[in-house]
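Omission of a single protein chain aside, the complex is shown with its protein chains in their original locations.
Letters A and B mark the chains as written, and numbering starts fresh at 1 in each.
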């Protein structure tokens, strides 16, 4: 099952992942991390002029708006919109504002009252974020907090020991600026649009200039790498506003990496997990029984497929032969198990230089 | 439809030459790539059909191939024994270089489309290596810690390279960044979704191996990924945590290869274990969604057609760059390379 992927080797591999990723606060402070970098933008005044048009051309619809409206996969019908509560000026809200009876004494958490303007969970959520940012007593389980907006990773939702608040100097100043501007924007209507995008774009460009002055720290002292970067800066001048704005908030990578380490090994990683020193599997002798078993499992997985293509597949026929031990692998060939006849062998191999 | 038989070898990848509109390379392996030799075919499309110009045999399977973007006769192949071989097709039989740094099967090779002077390989050994034809050792190694089925340079920037892996993640690396402890990693996107939280309400599926991905040729932040869970997803790097932009469902088995059209910004083609190649739109072409009226995730994305002539697992597809839009080549474990016009398989 997808959930039961934990194996004895996991702990060590996961530890390696932890140890190879430097998450020291020093690192964050000293190393300039930028979504864009030198050479990406030229000093030409015309650079970026066409960007808004280009963005508009490219954007079919922004992905951000698409969330939350995905049809329920199990076929349950979506709530018809007629059931939504009317807006603040609706008569129903008058009744909601009445306080006829004394509310039950609350538990320690400040509960959010049933709101007006509930145009779907997403707007609720946006208001909720606003509320939460304002009310720091709200206790959310650690680890659940994660920004949904690219520029808002520094709000008050991340608490409980996560090193969010004060570490952002150097490369993150712009992000902080973004955060406060985004926070303001969140007070208003929930509009995630080109304006915010363009603003961040400018700030990133500003950042780049700062960095370009400080110069790059290249760990690879290698002319080829410099060559790539050289070529890069030259290439950019010719390109028509085609830039990838990569968000490299260190916290986001950190979160993704942490989620990744708790995820179990899947598929090929279960068979052989890249750990750099796993030579043993390379030199083990062929286990013919294991091969037959694998072939058998593979056939089980596709056994429900009644299509003629699957019924007549040569590959599946080979699987049956492997399962039934009519053939097996010997060296770099597939051979019949009766009297060593070659079955389904490929064109004869010549002596080849590897 | 044109056909070429790679008798005795099961196809794994097919790539059109960037220089000659009638030249195709095919990576193929004996015994379905399980054991035995490999063969890199150099094919030519002629008025009389597809002919083999030459081929190169390798000790172990060949799983992928990529033409040089800078040199019309250069081509690389990724092999089952971990080697990456550079060939000059003006020569015969032997590679001009055999790079032997990977510890496990090399599943993908890709040439730098912008700088044109480097290429990348990715392997089950959990690394991506970047090479130059001028050097005998790799220039750079990027760790992924997971079987890396696919790697690709961005067509829009020489310094951006991406990968998808068995751990169900899309990684984007920017080589201009200082290596530091992150090894140039700038994006780590869970293809299957983020765990649900108060901030994230996007779809979340069990993680599953990603086998292929490709950069959109027009929209420089769009990447398509696909793999074992049979869904083709597109992502926008401008909103890396936003979940997939489009979900294209339809394949009945794992998807082995996807390739965006070089002519249409919303069209891509896929090859699957269900033995079909399918053409899709992600629904973003202007005017496409007007009649749908909603912006539900993936609402506009749909299958446009499928080609079911392969009789074993389909593993490779590539678009023809020149000439008539819509031509492509595919290969499969049925020992065939097919060259066909997508438009003759479109429905409605």
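The rule we apply is simple: contacts are C-beta pairs under 8 Å (C-beta built on N, C-alpha and C of every residue); 3 or more make two chains touch, one makes a residue touch a chain.
In this section, contacts and distances are computed from a predicted model.
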item: Choices "Glutamyl-tRNA(Gln) amidotransferase subunit A, mitochondrial", "acetyl-CoA C-acyltransferase", "Sec62/63 complex, subunit Sec66" or "Phosphatidylinositol N-acetylglucosaminyltransferase subunit Q" - which one is the UniProt name of the chain not shown; value: "acetyl-CoA C-acyltransferase"
item: Contact partner of the left-out chain, one of B:104, B:129 or B:336; value: B:104
item: Of B:89, B:254, B:271 or B:314, the residue in touch with the unshown chain; value: B:254
item: Given B:117, B:209, B:266 or B:303, the one touching the chain that is not displayed; value: B:209
item: Absent chain, residues of chain B that touch it; value: 31-35, 60, 80-81, 104-105, 124, 147, 193, 195-198, 201-206, 208-209, 211, 228-231, 249, 252-254, 256, 273
item: Missing-partner contacts on chain A, residue numbers; value: 1-4, 68, 70, 72-80, 83-84, 101, 103-104, 106-107, 109, 111, 113-114, 121, 124-125, 128, 139-141, 144, 266-268, 270-272, 281-282, 284, 286-287, 290-291, 294-295, 297-298, 301-302, 304, 322, 329, 332
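Here, only the chains that are shown with their structure count from here on.
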item: For the chain B and chain A complex, residues of the former touching the latter; value: 7-10, 30-32, 34-37, 57-60, 81, 83, 94, 98, 100, 103-104, 114-115, 117-118, 124-127, 132, 135, 139-140, 143-147, 149, 154, 156-160, 166-169, 172, 174-182, 185-190, 194-195, 197-203, 206-209, 218-221, 228, 236-243, 245, 265-266, 275, 283-286, 288-289, 294-298, 300, 308, 311-313, 333-334
item: Residues of chain A defined as touching chain B within the complex; value: 2-3, 13, 16-17, 20-23, 27, 31-35, 37-40, 58, 60-71, 73, 121-122, 125, 128-129, 140, 144-148, 150, 157, 197, 216-220, 222, 224-225, 227-229, 231-232, 235, 239, 242-248, 252-253, 256-257, 259-260, 263, 265-269, 272-276, 278-279, 282, 309-310, 312-315, 318, 329, 332-334, 344, 346-347, 349-350, 352-354
